[in-house]
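Have a look at the structure below before the remarks.
Omission of a single protein chain aside, the complex is shown with its protein chains in their original locations.
By written order: A, B and C. Residues from 1 in each chain.
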Amino acid sequence: MLTAVAIAVDGLGFAAWLFLSSVGLTLIYGVMRILNMAHGGFYALGAYSSAWAIGLYTATGSTVAFTFLLIPLAALIAGVIAGLVVERGILRFMYGRDEVLMVLVTYAIFLILEDATKLIWGTDSYVAWQPAFYFGTVEVFGIPYTVYKFLIIGTAIAVGLALFYALNRTRIGKLLLVVIEDREISGALGINVTLFFTATFVLGAVLGALGGAITAPEISVSPGIGAEIIVLSFAVIVIGGMGSIGGAMLGALIVGFARAASVHLYPPAELFSIYLVMAAVLAVKPYGLFALAESRKI
Amino acid sequence: MNNSVRKKAPFGAALDNTTSLFAAAAIGLMTTFAAPSEAQAQDSSVKVGFVTFLSGSAAGPFGVPARNAAELMIEAINAGAVPGPYNTAGIGGSMIDPIFVDENSKQKNADYLKLVEKDGVEMIIGYVSSGSCKAIAPEAEKAERLTILFDCGTPQIFEEIVTDPKYTFRTGGHATMDSVAAARYLVATGAPAGTIAGINQNYAFGQDNWRDFSGTMAQLSSDTEIATEQFPKIHSGQYGSEISALLTSTPDVVHSSFWGGDLEAFIIQGSARGIFERSKVILSAGETAMHRLGAQMPDGTIIGARGPHGDLAPDSELNSWFRKAYFDRFGTLPTYPSYKMAQALLGVKAAADKAGSSDQDAIIGALTGLEWEGPSGTVSMALANGHQAIQGTAYGTYKYDKDTSSATLVDIIHFPAECVNPPAGANSIDWINGGFEGAKCD
Amino acid sequence: MTTILETKNLEMKFGAVYAAKDINISIQAGEVLGVIGSNGAGKTTFVNMVTGYLKPTSGDIIYRGKSIAGRPTREVTKLGICRSFQIPQLFPELPVIENMLIALTIAKQDRPVLFQPAIDGALEDEAHALLARFNIDGYADQEIQTLPQGVRKLVDIAMATVTEPDLLFLDEPTSGVSADEKMDFMRVLIDALQTTRTAVLFIEHDMEIVEAFSPRCVAFYEGTILADGPTAEVLENAKVREFVIGSEYHRSSSDSTQQAGAT
Partner (left out) sequence: MIKNLDRTEIGLLIALPILIIIAFILPKWLVNYVHVSMGTGLVALGVMIQMRAGLVSFGQGLYFCVGGYAAGMMAKFYGITDFFVLLAVGILAALVLSALLGFLLRRYREIFFAMLSLALSMILFGMLSSVEELGSTDGFNLPTASYLGWSPTGETAQLTLYTLTCIIAIGCAIALNRFLKSPIGYINEAIRENELRVEYLGTSAHKAVHITYVLAAVVSAIGGVLWALPLGHVDPEMTNWTTSGQFVFVSILSGTGNIIAPMIGTFLLEIVRVYAVEISPNTWQMILGTVMLLTIIFLPKGLWSLITRKKKATRDDGASAPIAGE
């Protein structure tokens, strides 16, 4: 029973982080058909800027409560700048190229971002633990959990709902769905496709940065954290179905619970539990759980 | 991706291009690279290759501190600014001319040979990862170039891989002593250890550490039980589930050989959830994190430095000079990778000065079986025919001094080398499981 | 005349919707058969079922005395049934000649051949001969994606004939061909196919073409067969006039947008 509760809460906590870290990836893929390896770079930028800002701010001795504003603000600034530079500076010259080629392009961008991060913040790690400790812990069946963890879970749910609402209930969201459906026709209908692409990419970058920023107080922000997230978030969105927000949520939950279960029940399997789940899901549902329907060919 | 069957005809015409490409490549490379790379600089300098992680996750905690120490020490050695007996300029009279290479490479051996043959280095000091050391040690013997492994921990290097070393040295102790000493410290301080748990990274170093630690505990206190063994993926950074598992299994002792970002993340996440209060936590590489985390590191944590380095280093003129010089230049205190690098460089200097030459053969001759003083105390090349260093080690208990806002270690216990290392010729695992035959612990 | 294909109560259901129901058609060796019906009437679904692209929910397909219902496309092709597509299914980045060479290579291989060259002079001659049969040899070296729609259609049909089928389905062969070229286009096509005595079933919206080229005609409406018989009779049938032809007379203007939407 205790183990079951622990698996549930741990799985949820891990899933929330996974979702926040991968939803930007699936959004960009869904709209632009770009499998963005630079996503790991955005994640790292978000984590660094958040940890750096928190560090600077808390060094002044002011109240920790305001750091909760700093985190989304750092993600927003880092994501907007990096997203704009990458999309306007490089990607827009490459639209229409082969999907695989775009993977390579974004990988090259990732390599550059990695070293850029290193040049800006150095190789020493940054710890910005204050927000994670601020609200203390609550006990669930005798196991203490940080309140911050539940804040992350709440943020993940809020981001998921907001995206769902924006896509399905707002005018801009509906226009975006048209762009996803058919780029050429939407262009002909007078929709500014370029603007949508830029906006989507920047939003994806901000979400990636938010994933890093929000987890920064829990971890040690150090070189290499971006590389780790790439393949993990790929797994999440592939399991859920590429380009689907709901899919990313479901994929994150599956991966989160699978990992938590293996940690509690059979720790040696933790190393490849994620890949095992991914292979198993793909073996049964070759296009992921929420695959986008293909239009009729013949 | 697109050039395809229709290229049949174009390829028909490709003969001249294909062959000319090869020819051009060959000729081009010959003219570019065959240029005399052996052209020696002035006689008074000696080229030394340094290989550590300059990118990736191991750069921050290991590679860069080691490189920093190398830069500091090279300058000081070349200027003769190191305290005595190292206050002569250069090594054996020659100035060190360093070349830094990133260990984070998929072609480590080829990179090594490039250093030897193209850059013409006289010796190579480096390698943090045990995997690198396993691959490089035989290569060094083949290339016949002096190679000093300064950090990597696997006992296999001279036990299995290069059993009769001539060119390979290791100036740091191997990882067995970290775990044996951790267990001995625990028993010596009388902490309850009825149930133990481990959280170690799922790769060779983490697995070995836990195997040695749990094995030693089984020998030292026979009624010890294992509560849970956690092996998260290296660099995963998120340990929520593992910490829950540690909390629910309520062990007396939690052992971890985490390092770098993983270590700091575990301390933050674990201390926030009270694991350090519920169990005695041993961090065998905790020293790299303690000054950075300060008050965030819970008091009472048992801290190691993979040797008597950092805060566990003995008080000496050399040590205080090193700490001050490092702090002045880089703004942080040196951690154990820096100590280990300084130790390797001073070993080389001691050997070269003793031989009065910076020639490879002279250094090899003098370094074999050498004993010297580093910032961490005495090092002696006692094992593997004088190629493997042994060194004592130490553990301490963490205490944050609120008055001075500084991280300190109290209750430090030093363990002599013979107490925590298997004797020459003995295999580490057998030695532990056989009850530490021949161990001398005073 | 021998019956080569016979379908019995063929039915295709998508969820609760019948895309085809009670389809009973028999086709004789060497005959030319026109199929009419508005969009969504079940014509293409019928072709998809017979050629193995869709598995019928119920009913049976008898080809030369054997049931082939549910067999995979490649086996149906090997048995001698082939088709062309409303939207040409070609290898768009390759030149016409390479398209034909690939088709011929596949048609000729019985088991996987790994390390022998697929293409020799004889095969190239054969490919050119095939193109010549459809009067498109002049385009041999052009990439498919640079060709006008009509030529693509012919390449698509030519490709469908490389296996020398006994029965060929042509799905709207004249769509995308301009109105004044349609007749000539069909003449080239039917003449080429008659030389091999291939039975042809073609789906067509232009009643003039149906009248001109097919002695027999089948009319589809909402997944069922409305009429089947000599073309003149079917076209005079009251129901056909009301449900099929009535809607067809206004079709030519909407043709182009429908094409764009379907791609």
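What we mean here is this: a residue touches a chain if its C-beta (ideal position, glycine included) is under 8 Å from a C-beta of that chain, and two chains touch if they have at least 3 such contacts.
Here the structure is a predicted model, which is why all the values come from computation and not from measurement.
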Considering all chains of the complex, which shown ones does the missing chain contact?
A, B, C
Out of A:4, A:265 or A:279, only one touches the absent chain, namely A:279
Taking the entire complex into account, which one of B:100, B:321 or B:400 touches the absent chain?
B:100
Consider the whole complex, including the chain that is not shown, and state which of A:112, A:157 or A:178 touches that chain.
A:112
Which of C:70, C:92, C:138 or C:229 contacts the chain that the document leaves out
C:92
Which residue from B:45, B:88, B:109 or B:385 sits in contact with the chain not drawn here?
B:109
Per the touch rule stated above, chain A touches the missing chain via residues 35, 90, 93-94, 97, 99-101, 103-105, 107-112, 114-116, 118-119, 227, 231, 234-235, 238, 242, 268, 271-272, 275-276, 278-279, 282-283, 286-288, 297-298
What residues on chain C make contact with the chain left out of this view?
51, 72-75, 77-78, 82-83, 89-94, 98, 101-103, 105-109, 112-119, 141-143, 145-146, 159-160, 162-163
Extract the touching residues of chain B with respect to the undisplayed chain.
1-5, 7-8, 10-15, 17-19, 21-23, 25-26, 29-30, 33-34, 37, 54-55, 100-102, 105-107, 109-111, 113-114, 116-118, 129-131, 134-135, 138-139, 142, 154, 156, 161, 202-205, 207-208, 211, 231, 234
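Here, only the chains that are shown with their structure count from here on.
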With chain centres set to the mean of the C-alpha atoms, which chain is at the far end from chain C?
B
At what distance in angstrom does the C-alpha mean of chain B lie from that of chain A?
34
Residues of chain B that touch chain A when the two form their complex
1, 55-61, 63-64, 202, 228-233, 235-238, 240-242, 244-245, 247-248, 260-265, 268-269, 272-274, 292-293, 296, 332
Considering the complex alone, what residue numbers of chain A touch chain B?
2-3, 6-7, 9-11, 13-14, 17, 98, 100-101, 114-115, 118, 123-125, 127, 129, 132-133, 137, 143-146, 148-149, 215, 217-225, 227-228, 259-260, 263-264, 267-268, 270-271
